[in-house]
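Notes follow once the structure below has been shown.
Missing here is one protein chain; the remaining ones are kept as they sit in the complex.
Let's look at subunit A:
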Amino acid sequence: MTLAQPAGYRPPPPGTHPPLDHPGYKSTGLRAPSQAPIVLPNRLTEVTGPLLTAGHDDLIGPSDHDLTTQHAGEPIGQRIVVFGRVLDSDGRPVPDTLVEVWQANASGRYPHKNDNWAGALDPNFTGGGRVLTNNKGEYSFTTIKPGAYPWGNHHNAWRPAHIHFSLFGRAFTQRLVTQMYFPDDPLFDQDPIFNSVPDPKARRRMISTFDLEATRPEWALAYRWDIVLRGREQTPFEEPHE
C-alpha cells in the first residue's frame, strides 16, 4: 500500500533566517556545521509534529502566563503585557500551540549559575513562562520589561532587551526559536545576534510595537508582537490555472 504524502511546508525565503556561520557572533565559530545541509523533502514525520495539548495537562501551571505572580512578592521593574497572534505565512491562525518564553529580569540578569553579570537577582522574578494560543492563535503574557546586559562577545557588547520565544506550530517543520525585541532600542546596531538576520525587513519583524490601546491603566504597558511560521506548499489541485 502506498502512503499518501501530505503537502509539505514552503521553504523560508532567502535572508529570513540567519546563517549558522556568523563570525560577528563568536559562539558560532565552533558550532556552525562546516558541511552544507542535505535537502530532505518533507515527508510524514516532518509535516506532523508534537501537539502539546493532549496528554500534557500538567505542562502549564496556573501562573505560567503571568511571570509577575510566580513568587510571593512583586518583581522589580516595569510591568508589561506582551501579546499577539501566531500565524502561518498564509495568514492562518495557529491555534492551541505552545508558546514558551524566557527572559532576564529588570537588571538584565538571568537566575542561572552561569550568569556572571553584576545586575541584581530578583527573588520575585525567575523569567520563565508558557501559554497555549487560543482558537484564534492569540497569546498573552504579563511580565516585566527585561533589562539590557553586557555579554563579552566583543568590546563593550550589550544585548538589546529581548524576550526569548519558542514555538512548535502544527508540524516539525514549523518549529521556531526566536527573540522579541522592543521598539527604538539604541543597542540594535551593535548587536551581532539581532543583525545576523540578513534581510533588514525580516530583522524588523522581530521588533514588537508599543500598543497604547492595549495598556492597562495605572498597571501595565503593552507590546504587540505577531509571530509568523512557515505555511504549506499548495497541493496540486489548489494551483492557480494561469
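Methods note: a contact is a pair of C-beta atoms (placed from the backbone, for glycine too) under 8 Å apart; a residue touches a chain by one contact, two chains touch by 3 or more; residues count from 1.
One rule holds in what follows: contacts and distances are computed from a predicted model.
**Q** I notice the complex is incomplete. Of the names "Cytochrome c oxidase subunit 1", "Protocatechuate 3,4-dioxygenase alpha subunit", "Aldehyde dehydrogenase (NAD+)" or "(2Fe-2S)-binding protein", which is the UniProt protein name for the chain that's not shown?
**A** "Protocatechuate 3,4-dioxygenase alpha subunit"
**Q** May I ask which residue of A:Ala72, A:Ala118 or A:Val177 touches the chain that does not appear here?
**A** The missing chain is touched by A:Val177.
**Q** Would you indicate which residue among A:Val81, A:Ala106 or A:Leu229 is in contact with the undisplayed chain?
**A** Looking across A:Val81, A:Ala106 or A:Leu229, the contact with the absent chain belongs to A:Leu229.
**Q** In terms of residues, what is the contact footprint of the unshown chain on subunit A?
**A** 1-6, 10-13, 16-20, 22, 25, 27-35, 37-40, 42-52, 54-56, 59, 89-91, 100-103, 110-112, 114-115, 126-130, 164, 166, 170-173, 175-179, 193-194, 196-197, 202-203, 205-206, 227-231
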